[in-house]
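Data first, discussion second: the structure below is written as structure tokens.
Omission of a single protein chain aside, the complex is shown with its protein chains in their original locations.
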């Protein structure tokens, strides 16, 4: 059991060699979004880019492609086959697999909706991928009743449930989960053989090998729509730069809270939006980079 | 009769418990917008999010859905059935009712247009809802000649007319209303059994129980298109966090003026846009939060 | 002949009474834009709003309506009949006339294109309107060879040609115009019975009554696409607040240059974009307002 602190996280941050190029910092594929929920997709993709990934591609249902392409600049975008309701269709599976040929990391889930076809796509995808994958939000909901897939997956997984999503995954009540969060995180991380980020106060990160990290950053102003999508992107960005799933998840949770604390210092807690966490992210990264150079 | 001051409003602001999550801060549904007037809808929705609501959904005529989804990030969006002119159709009624199953507050009116079908939708909606509702702008205009609906409504209402809208609602001239604004606010709040925000210098808030609040903030730089839409969103955001309609309206008027004063200090009065009020909002909320913690 | 200075312009700025509302600050209709040139339309409309107009509506070719509605928030938008090439059609005439029923000022020209049908629309419109009108850019080009329309117009006109547009209007060469700019401005202002803003270094404003103003602000960093569109909007915004065409033009030129000087102090001259002038505008207005209150 470790308290996640600044020094520990700083030591994990990837360096940047003078003669490196964008290929050295990895490529993230974000699969996300459905009608009315493209904001979640954009927040996750931008967070991956802001955390230092060399290239980020956001793939969304094709009817929403123009929206995300209009909103994003440094992130590339890709249209995927969709259901009639503008959420992803199982037919997107081969397209996503071919996009993964050029990506190092998959971030899957933000704003996908609970469409049954989309949920099926998520389950089938987890059975096929080999790249590290951050699974969040509706991506997690798709696995309720199918958690056997986690253990069978050929790829390292980072799961990032909030208490409601954790309840759906485990079949427990949120009260049950709240009773002993640490024990629950350890148990299910081991059972599912996945890195598990259990969001809360404090957020916990449990790894299958037995390590558990207790976060020391964050504030209740971050309790707002979109905040979790930013975390998903940060973890994916760190994975792309070569951190292990365990460290990417732990450092991601720490940095997300640190940026949220900085944002709250400026915007307060009531007025805080998820985009403010994103805006504060480069600054907290820069401060930690500076310490690395000084150290 | 109360002078709305900083200390009073500060005492009403919701706290944020360390272990709270976005579900604790409520969900706002904003129903707004028509062709050429999506800006009003966006301002109201963003103001609700900026005031601390946990989740905000903006529902607009379906032909305008892509526009608002492109503009907004933390706010979710939803397309509703529309008239040929791209304003809401009466057929939107059941869809809105089902969206209200997952929302705690309704904000209704900004930029709806004066289309007769849309006006009918507004009236029918008020007869069916039970969640607290802020009614503004074209939402109010739809009730001209139908103010009996206010008293019969099953939901707590906050009405936010400017003098012109108040004239249309009451059948009086704006000069009549200007003559004794305080008495008028008290009279119609009681008659309509609604919290009534009568905009002006100063803005007044009258509650059916007899309380009247006189605002102490605001400036004539706020006399610009979109300013009122921001107020609607602020009040809805406070309602979502559990303030009573009376306090949400009074605190909303105070905070709107306070943010407007801060914005004018930076942009001046001529150059002030409604979006500047929105930008200043987190900062004034943060200052008041800080005082709460100190107190 | 007057040197346009800070004190003179400050004395013309409209005050803001404590109990005023947005109706007191006038309504501007901007008719502008064509395929690929909506940016000019947006800059003009935003500048009118930033200068203090109570309401601003931007009317564009209907195929471009979604673009401007996505870009603008405080400005309302309106779709007009268009030619196949997405520039305005003569069929837009009655629609514009009916929009003018609710507007106090017309700004006409930015980004209209040189489509012959659009040029015909401009000429027909000038023959019908009675509200003060700022005519710029392709709006002016439409009048080349038809300058008799200026004198016959029933509305007060402000014309804002740069030397190339002035050459097209007068049939002179730009060298001819450069030879004695002051005499040229006086002559054509009188001949056309219009307020004439002759852009250059310095910009000149000549009024039919014989007054000529020589501007004292501005810098060559403002020589960039879109700069003139911002000026058009500023003049329209001042007209909406009740300044005479002569004073609106003169104050507009001064404020445009003042904001440009402020922008250049921050961005330099090479890096200056038209949008930077817009961003600096509220600040210079605020400083002049402050002096009014002190005076």
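Chains here go by letter, A, B and C, matching the order in which they are written, and residues are numbered from 1 within each.
Following the convention adopted for this analysis, a residue touches a chain if its C-beta (ideal position, glycine included) is under 8 Å from a C-beta of that chain, and two chains touch if they have at least 3 such contacts.
Predicted model, so just to flag it, every value in this text is computed and none were measured.
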(request) Tell me the shown chains the invisible chain touches, ordered by label. (result) A, C
(message) Out of C:4, C:29 or C:42, which residue would touch the omitted chain in the full complex?
(response) C:42
(message) Which candidate, A:39, A:54 or A:110, sits in contact with the chain we can't see?
(response) A:54
(message) Give me the chain C residues in contact with the hidden chain, please.
(response) 35-39, 42-43, 64, 66-67, 70-71, 162-164, 199-201, 219-221, 223-227, 264, 266-276
(request) By the contact definition given up top, give the residues of chain A that touch the hidden chain. (result) 13-14, 16-25, 49-52, 54-57, 65-66, 69-70, 72-79, 281-283, 285-287, 289-290
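Please note the rule applied: only the chains that are shown with their structure count from here on.
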(message) So the centre of each chain is just the mean of its C-alpha atoms; given that, what is the distance between chain A and chain C in Å?
(response) 49
(message) Could you pull out the residues of chain A that touch at least 2 other chains?
(response) 70
